[in-house]
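Of the protein chains in this complex, one is absent; all others appear in place.
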Amino acid sequence: MDSPTVIAPGEAGAPPHHGHVEHHFEDASQQKDAATVGMWCFLVTEVMFFGGLFLAYFAYRQAYPAAFASASNNTNLIIGAANTTVLICSSLTMALAVHFAALGKRQLIVLFLALTLLLGATFLGVKAYEYHDKWVRHEVPGYHFDCRTEEGAPCTDAAHTPLFFSLYFGMTGLHATHMIVGVGIILFLIAKARKGAYGPEWYTPVELFGLYWHFVDIVWIFLFPLLYLIDRSAAK
Amino acid sequence: MGEKSFQIFPEAASTIAGHVDALYAYLVLVSAFFSLLIAFCVVYFAVKYRRRGDEIPRPMDEHSIGGMILEIVWSVIPLGLSLVMFAWGASIFFTESRPPADSMEIYVTGKQWMWKIQHNEGAREINELHVPVNRDIRLTLTSEDVIHDFYVPAFRTKTDVLPGRYTTEWFRPTKVGAYHIFCAEYCGTKHSGMIGTVYVMNEADYNAWLAAGSGEGSMAEQGQALFNQLGCGTCHPSEINKLNGRCPNLFGLFGTTVELNDGSKVKADESYIRESVLYPQSKIVAGYDNIMPTFKGLVTEDGLLKVVEYIKSLGPRNGMPSSATSAPAQTSGPQPPAAPTANSRAGNPATPGNR
Partner (left out) sequence: MITATPTVQVKKSYFNQKQGLASWLLTLDHKRIAILYLLGVTFFFALGGIFAALIRLELATPAGDLVESNTYNKFFTMHGIIMVFLFLIPSIPAVMGNFCIPLMIGAKDVAFPRLNLMSWYIYMIGGCFVITALLMGGVDTGWTFYTPFSSSYSNGYVVATGLGIFIAGFSSILTGLNFIVTIHRMRAPGLTWFRLPLFIWAHYATSMIQILGTPVIAVTLFLLVLERGLHIGFFDPAYGGDPVLFQHMFWFYSHPAVYIMILPSMGVVTEIITTFSSKKPFGYTFIAFSSVAIAVFGFIVWGHHLFVSGQSAYAGMVFSVLSYIVAIPSAIKVFNWTSTMYKGAVRLTTPMLYALGFIGLFTIGGLTGLFLASLGMDVHLTDTYFVIAHFHYVMVGGAIMGFLGGIHYWWPKIFGKMYNENWSKISAIIIFIGFNLTFFPQFILGYMGMPRRYHAYPQEFQVWNVLSSAGASILGIGYLIPFCYLLWSLKYGPDAPPNPWGAATLEWTTQSPPLAENFEVTPVVTQEAYTYTTEEVVHVG
């Protein structure tokens, strides 16, 4: 019976061939709204997740300032700054990918997603190099740990420097894990974009992934000063 | 220990116990009143307003003013009663956080699964604590392994005992007798076996007990022996006015405020001494270099307490160990201003005759 109150799933507002509307939603705009609220809620949980580590960082920096200053001197400022630039650029390319997804320009979507992927992979590669470097210099907490200054002397308050490095690896490691997941999702988005899945009627996955990518970028923008910049000159 | 088989309350054997019991009585009365009130109302309404037949109540108007007044009343009254609970409890807690300045000091080390207790005069006990009645007793506690908790129900007081830190607990026993010590923070296999007894004795009995104590000398004397044995004396002067530019002078250090090389200030309490021995690089005194080696692994927690007692004994602040004036060591929170006492170094000459 086609009474006016019957709303068949997928009818009202469903695009002709893009973006299937799930059966439990009334229309595409409700689906998009729900997905957007969902992604923002998820990002809130991520803030709390990283927040725990930031709390531990602040607690220990306050307790052992000399150790933290000395240990943070051992991070490579040039590499860190370069990596920060790479990541910020990747946010730019991601924003452009979203922009072109909204316009439906298939090749440009693929291009900018690929550039984002490239920049993200570069960041991860540089991070891997940094981790390797720390391993070689005995800065990984554990049995072989031995923190030394440039001149070869032990770091100030060396007994507490493993805390800095534990937090360094914990925080950047968690961040890198999020980036690896992001890189995986970009591959998936590229595959879909090449088939023309995204256009003005439906580009929600690209837009919401963009939110996620920008969030990961913002976390790094907090991590970089805390781990690389603060107290650099104050260290003996 | 009052081994009645049917008991509801533990004995009240300290000055604070009576206050805690009074607060408890208030809490029980308020709780009983509201529990019974609610229970009565629920039962009464369930009976009086039970459904008869098919009728349901006429939809009532949203309880406008009357409803709002009720909501405010039953928010404000509980809030008021609660704030009394808060204030009363906070006042008791503050008393518990401030040991009197002339408390007698006893040191406790907890480890899986026993309590080791050291008296200044040198007496040592395991799982037993002998104290004189009607004296303020202040315990300084630390753990050698995991977190424990030193709980004396009869005194209504407890504190967690942490590894790597000193915590304090004080009480003034009021009744001679024997009371339980319980470990009240789960610490592994024999957590429930980590129990002991506090023996509160009258002054004469206590002194007699003390005199029969260990023949190793007082804690301060044992601490001095360690101090020399570990080589501390080769750098740190411990006599008045001796300075050598390499290591800070320890004479009269305890209880003063020390300025560090980054401009911050810290109080030279038990925790500071301990940290300086184990992690000397964490805090460098202004005007000195970072050259002190660490003694971690070379001295036990018991040994550290002896060294602390020795350093406390250096200088005019030294007196009879059991009546020594010692500043309350606050291991956490903001430091209260050091209360000037009769023996403060602000003006009094050393009184060596007080030993």
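As written, the chain order gives the labels A and B, with residue 1 at the start of each chain.
Following the convention adopted for this analysis, a residue touches a chain if its C-beta (ideal position, glycine included) is under 8 Å from a C-beta of that chain, and two chains touch if they have at least 3 such contacts.
This is a predicted model, so every value here is computed, not measured.
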{"item": "Shown chains touched by the chain that is not drawn here", "value": "A, B"}
{"item": "Option from A:V44, A:A128, A:I180 or A:I221 whose C-beta touches the chain left out", "value": "A:V44"}
{"item": "Sole contact to the chain not displayed, among A:A66, A:A159 or A:L189", "value": "A:A159"}
{"item": "Option touching the unshown chain, where B:S103, B:N120 or B:T159 are the choices", "value": "B:T159"}
{"item": "Options B:V108, B:L129, B:C187 or B:V299, residue touching the unrepresented chain", "value": "B:C187"}
{"item": "Missing-partner contacts on subunit A, residue numbers", "value": "5-7, 22-26, 30, 33-34, 37-38, 41-42, 44-46, 48-53, 55-56, 59-60, 63-64, 141-142, 159-160, 162-163, 166, 170"}
{"item": "Positions on subunit B contacted by the hidden chain, ascending", "value": "1-10, 16, 19-20, 23-24, 27, 30-31, 34-35, 38-39, 41-42, 45-46, 49-52, 54-57, 59-60, 63, 67, 70-71, 74-75, 78-79, 82-83, 85-86, 88-97, 112, 145-147, 149, 151, 153-154, 156-160, 162-165, 167, 180, 182-193, 195, 331-334"}
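What we mean here is this: only the chains that are shown with their structure count from here on.
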{"item": "Complex contacts: residues of subunit A adjacent to subunit B", "value": "64-67, 156-160, 236"}
{"item": "In the complex with subunit A, residue positions of subunit B that touch it", "value": "262, 279, 281-282, 284, 290, 294, 296"}
